[in-house]
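Below, a portion of the complex is reproduced, with chain positions unchanged.
Naming follows writing order (A, B and C), and every chain is counted from residue 1.
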């Protein structure tokens, strides 16, 4: 085989952005979102007895794991040593709200971690409430996940 | 150590619901959702040159991986041999829509897989567009993920 | 570079045993085990209010995930489409017992899946009860996991 002729082309794709030169700060991010549910489903969340178990307890575990899994779910996220994760659920008449706060000391923020947690928690709730929400054709005409947002990000110098 | 006195209590938690007796059918589910973005971010999606690469290409990979990871993200989901996954992106003036269709032959539906795909794809887009969407305080006042829904589920007997 | 001289040696390592020629049967396995805990920890399990949440609910999620993760934890285990998983907790005066039943239709048994589930469930309980069980030196002199066994395996031809 003859030595290949150089053809043309070179691309420098960025991969994950370099964060090594940024300072290690105390960082916190809070994200929120909600799922529209029927009153029957909401009551099943409230009494902790959905067809598949206690929705808040199971979905909280799901949030925590999704927070920690963020760099595997989102390609451009760096691995971050998560230090704390707080999960809060709020129930309206036909909405289940999830609020997730993530804390670390690191060179980069944790808003994607908080967002991943909220998304997974609401999806877990949906999954556990499927038998209640499914209509006679196996469809979910009234269920939806809405308002996934970053409530606030904070950073501050750690106490040395 | 004396034999422990039986105290009181027994709980039978359900774990994952048994699907072994349900028939293997051809199944398909389509989910959708969108992310509100600035015009600048939308234009960065359209020309394929966000600060972290081509948003649609990267987010499509992210969708596929999230679809396959569903039983690890959602505790009550069964492992399912995904056979096909189709990802469609649509751009409005200030919205990026993601539509994911998942197909399999199995005993249980794949709507959670499609929903997990949509969520991950939109989060990946957010993550790649952070440098554009972040305001001067590092906040995201206008970005949100909305309308994550199951468009339709279908099942039918496979051709034998 | 001259062609390398063949030296000596060839090993045929087995990798995972071939199960493709075995019939697909209905299979079930039940495993059990328990953790020795203090009375205070047991009472925290019973009232569902350990320092880190409801032990049974969280540990049940942990069992399910470990059952599904078995082929990643144990190198020689095949990927198996788990169809059902049942988790049962029993409380004695100073013992928390976990019983896990796994079901599938496949060519190979699911006892390792049930055993992985039991182990992970008991470790999760330990982890959640650490603040109660730790002595003043940060040690756990009285906690141990015991009696992890396969209670029974069954197989039978599926109804066609």
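General remarks:
Note that in this section a contact is a pair of C-beta atoms (placed from the backbone, for glycine too) under 8 Å apart; a residue touches a chain by one contact, two chains touch by 3 or more.
Computed from a predicted model, the values in this text were never measured in an experiment.
Count of copies in the whole complex in this file: 6, from one repeated sequence with 3 chains shown in place.
Going forward, only the chains that are shown with their structure count from here on.
When the CA atoms of subunit A are superposed on subunit C, the rotation angle comes to 180 degrees (nearest 5). Averaging C-alpha coordinates per chain places the centre of subunit A 27 Å away from that of subunit C.
With centres defined as mean CA coordinates, subunit B is found 11 Å away from subunit A. Each of the following residues of subunit C touches two or more other chains: 57, 60-61, 65. Partner subunit B is touched in their complex by these residues of subunit A: 13-14, 17, 33, 51-53, 58, 61-62, 65-66, 69, 73-77, 109, 111-112, 115-116, 119-120, 123-124, 126-128, 130, 138-140, 143-150, 152-153, 155. Interface residues of subunit B facing subunit C in the complex, by the touch rule stated above, are 4-21, 71-72, 75-76, 78-81, 107.
The residues of subunit C lying in touch with subunit A in their complex are 53-54, 57-58, 60-62, 65.
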